[in-house]
Structure formats: C-alpha cells, structure tokens
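In what follows, a single structure is set out as structure tokens and then discussed.
Removed: one protein chain of the complex. Kept in place: all other protein chains.
And now, chain A:
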Amino acid sequence: MAGSNEVNLNESKRVVPLNTWVLISNFKLSYNLQRRPDGTFNRDLSEFLDRRVPANINPVDGVFSFDHVDGATGLLNRVYQPSPKNEAQWGIVDLEKPLSTTEVVPVIVFFHGGSFTHSSANSAIYDTFCRRLVNICKAVVVSVNYRRSPEHRYPCAYDDGWAALKWVKSRTWLQSGKDSKVHVYLAGDSSGGNIAHHVAVRAAEADVEVLGNILLHPMFGGQMRTESEKRLDGKYFVTLHDRDWYWRAYLPEGEDRDHPACNPFGPRGRTLEGLKFPKSLVVVAGLDLIQDWQLAYVEGLKKSGQEVKLLFLEKATIGFYFLPNNDHFYRLMEEMNNFVHSNC
C-alpha cells in the first residue's frame, strides 16, 4: 500500500513544477481532512483553511472587483472588471453606463470548482484566476458564489447558476456593443464546468441567449468505471474514492452516478438535438482520471448536432491553470480569448 503510494507521488511530481505540486498536494491533504468517511463534511475546518481575499474596488494590475448580494436569497456574485482608462474614475462603482456602446465586451459568468463542496467565489485561487481572465480576455467576469454540497445538494448549484445568469443578463451596466445587449459566456472548472453545462441547458430551454460555454476539465461521471479512471486512479492527486464521495454528497440521497446531473449523455440522459445550445470549448487534461467521461460528453454534444471544440492537453494535470508557470496555462488562455472574441 505504502509502496504503491510512493510510486504515485513520484509520478505526479515529475509532471508539474514543484510549487504547483505543493499547492495541489496541499489541497489534496486538506480536503482529505475535511471529508468524513460517513459522508458528512467538516465545514468549519474547510472555511478555516480556505484562503480568502476581499474584493477591491481599487484597481490592482488593471482589474477591480466588487461583490453584489441579492438581499432576498443571499446569493453573492463577485464582479471583476478592467480598470477604467480614466484614472479619475477609479474607486467608483458605476452601475449606470453600459460597458461600451461600440465594442463588444464579453461577460463571462464563472462557476468555480471544488467538486460542488469546496471553495468560494472569494477563494484566493479563484479570485486570482478570474483577475487573470479579465486581463487576458478583456472581459468582465462574474464569479458566482453558489451554494455547496453536502448542505445543499442538487439542484441548488444549478438554481443559483440560473439565478446568476438571469441577473447578469438583466444588468444594463453589463451591456455592450451596438446591439446593446449583455454578451454572456458561461465558464467553469471541475464542478463549475458541470454547472455551466446544466445552466446552459436551462437557458436554451428558456430561450435565453448564451454565446458560448467553456468547460475546464468539467466534472462528469457515471456508474461504470472507465478505462481512464482505472488507469489513473490515485496517480495525479485525484482518486476514484474521493470522486465517489463528492457525487454522493451532491446527488440526491440514494441516487447513483447515472443521474443525469452527473452523466448527462448516459443511460438516463437526454439528447440536446434541436436545442439552441451554445457552442462549447471543452478542455480536457490528459492526466485527469475522469477524462473518458469528459470525452464522452464531447461526443454527446456532437451527436446532438451541437458545436464543440475539444482542447486536449495531454500532459496536464487537474488544476494546471492555478499557476501561470506552464505551457498549458498559456494555451488555455489563448483558446479562451479566441473563443470569447470569435463572434465579433
């Protein structure tokens, strides 16, 4: 047992920079402490350990942020915007003018990862990521602080995502372009990618326009064990055991992983044929054990006649995008940038 673990640890250390290895291993360790074998979750310890940053209306490296709370539901979104060209406007929240009347400014509604259980919109890893997104994609990012499992199971995260999308679409100050509308993209990593998919489905059914979906190693699964899951179990920070735990914590009690939330194109899934579903960019990390499910998702979209581009990063592990110290990060940013600007 210990022997095989040694092999595992050495392997993952070979494929990522040392500080990345430290970061993700630390998450793995602290998450192990937080999950209890009986399926409950040590939320206090989790909140204590999570590194958080406040919003900042003062621009830092070209980006400022502020939080918005829906008084009725308590749903919080953190809004990130490029700092105004005019320094005199720094430090002021302007909710009256649109982002631009001439250019299109993409608004990316971002769902952070954490397997539906961990992290928040103000977690340092996600705050930093969103700031980078703003700069690289010249976009506005709205990070949704959705309710998490196991306290709030399916469909809470999707409900919150849908509420956030509707809120974003209805803000006049997020409009841009000559057509004066909010140019929305949905994006997310891990569980956030899963949320993006399901919110996009709801949007398509309600005829709410979403221009594109960006799914960063999205969290999907199913009852059967795929080849990649067997091959990569425990090798690169993630185990099947923990994946199972998170699905049990998110899905309704008694459900299995073929529930359509987990397995949208599985035996209980549905086709999206004929639905006005947004184009998708699906990013798969070659060392992610659930890649077979992600690839199956891509196939499912194709079979439904939907537009999808697959970015397969062969040597990437999960979480490669937290630190800009590897090729995959820059590849991803370039693809995302192109994706949100290809409509203009």
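Criterion: a residue touches a chain if its C-beta (ideal position, glycine included) is under 8 Å from a C-beta of that chain, and two chains touch if they have at least 3 such contacts; residues count from 1.
Methods note: contacts and distances are computed from a predicted model.
K.L.:
Quick one: find the hidden chain's UniProt protein name among "Ribosomal RNA-processing protein 40", "DELLA protein", "AP-3 complex subunit delta-1" or "DNA-directed RNA polymerases I and III subunit RPAC2".
P.N.:
For the chain not displayed, UniProt's protein name is "DELLA protein".
K.L.:
Of A:Ile136, A:Cys156, A:Val208 or A:Leu295, which residue touches the hidden chain?
P.N.:
Result: among the candidates, A:Ile136 touches the missing chain.
K.L.:
For the chain left off this view, which of A:Ser83, A:Gln175, A:Asn213 or A:Ser280 is in contact with it?
P.N.:
A:Ser83
K.L.:
May I ask you to list the residues on chain A that touch the chain which is not drawn?
P.N.:
Chain A touches the chain not shown through residues 1-2, 5-6, 9, 13, 15-23, 25-26, 29-30, 32-34, 36-37, 42, 44-45, 47-49, 51-62, 66-72, 74, 76, 78, 83, 85, 87, 90-96, 120-122, 124-125, 127-128, 132, 135-136, 145, 322-327, 330-331, 333-334.
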